[in-house]
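Shown next, in structure tokens, is the structure this report addresses.
Of the protein chains in this complex, all but one are displayed in their positions.
After this line comes chain A, so read on.
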Amino acid sequence: MKRSWLIALFCVLGLASPVRAADTVKLGFNIPLTGDIPDVGESSKNAAEMLKKKINDAGGLKVGDKTYKVEFIYEDNESKAESALSATRKLITQDGVIGMVGPQSSKQAVPAAEAANELKTPMMAPWSTNPNTTKARPYVFRGCFLDTFQGPTAAKFATEEFKAKKAAVLYDIASDYPKGLAEDFKAAFEKINGPGSVVAFETFTTKDVDFSAQLTNIAKSGAEVLFVPQYYNEVPLIVQQAKSLGFNKPVLGSDSWGSGDLMGLCGDNCKGFFFVTHYAAAGAQGKTKEFIDEYTKLYKKTPDDVAALTWDGANLMLAALQSAGPLSGDLAKDREALMKAMAGIKKFEGITGNMSYPATGDHDPIKCAVVVKIDDAGKFAFYKSVCP
């Protein structure tokens, strides 16, 4: 009796699935819902859910002469490189997604991009700023500027704003993103202020909570500014310990500061500091403001840069899908068509600014960076825009 039920169930499923597959398009999201930076995963998912609702409520996505419902599949990469790889393979081979958005941080995006490129599936990395993510990978696209741009921007800003002649850097050597960024900052700062002007270049390893030895060296080095390209979970500890060790100079951050619950964890300690990022929620206009208002209404909080970039990344992928023309139903062919359509986009107006892609080479957009000041109310206020 039991078995016949099961057989019946399978029959129903077997009949149902091809019908469903015919009028939905699936996008995969490879995001950190648990692990070190769960807030990043949550923001990505929030933005994606909002986009899905918007498209499906309007009837669906029109591709060629057919309208499809969009389906988003969220796979948790636990903020680990290995899990990001298995999530990529699962999304591509089991779930049959046409394209993948994410992973967000470079630590997961670099290995996942390799897998996606090998499996010939278009991938959009909205937040990964490490150059290796898209390097010589035709199927991989990026939604933000590069570390090689962010590092020099921070160095230039530190020199101009704080009149700093000596700088210190503290970063996680075991993670791709901070390491790449720290090295770019050092190179750019020494180019402006002469060799040896980065007087302390200190490292730690992921999951460390005590930075006292490194910060002792930094405090004694005479640096006038400290550059910390770290995530929201480490920044509060670093800032607080720096103060306890008598370092009272400004601290400058990177775009990783803007995501997650930085102010909830850091409180008053972070006020008055600056960081380089993709967009500033305070003072936004037009399409960006619409997005911020709707997001705030839905989730009761201001969208961070991850949410905005995920929105842009997924939108760009869907826009390319529309221009790719009718879907053949053969996943391999459709994925290739999508990749070609994405590569064909020369300019895209996103809520994080205009992106233009170079005609040849890696798919890295050219867009402006924003320097944000954390004001006395703990808000991320627009301070300055720096364009390449």
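Rule of thumb we're sticking to: a residue touches a chain if its C-beta (ideal position, glycine included) is under 8 Å from a C-beta of that chain, and two chains touch if they have at least 3 such contacts; residues count from 1.
We adopt the following convention: contacts and distances are computed from a predicted model.
Engineer: Which listed name, "ATP-binding cassette domain-containing protein", "Branched-chain amino acid ABC transporter permease", "CopY family transcriptional regulator" or "Ferrous iron transport protein B", is the one UniProt assigns to the chain that has been left out?
Structural biologist: Hidden chain identified via UniProt as "Branched-chain amino acid ABC transporter permease".
Engineer: Would you mind spotting which of A:Ile73, A:Leu119 or A:Leu245 touches the chain that isn't drawn?
Structural biologist: Result: among the candidates, A:Leu245 touches the missing chain.
Engineer: Touching the left-out chain: which of A:Glu202, A:Asp334 or A:Asp362?
Structural biologist: Considering all chains, including the one not shown, the answer is A:Glu202.
Engineer: Can you name the residues of chain A that touch the chain not displayed here?
Structural biologist: 33-35, 38-39, 42, 173-174, 202-205, 207-210, 212-214, 216-217, 219-220, 233, 236-237, 240, 243-246, 261, 264-267
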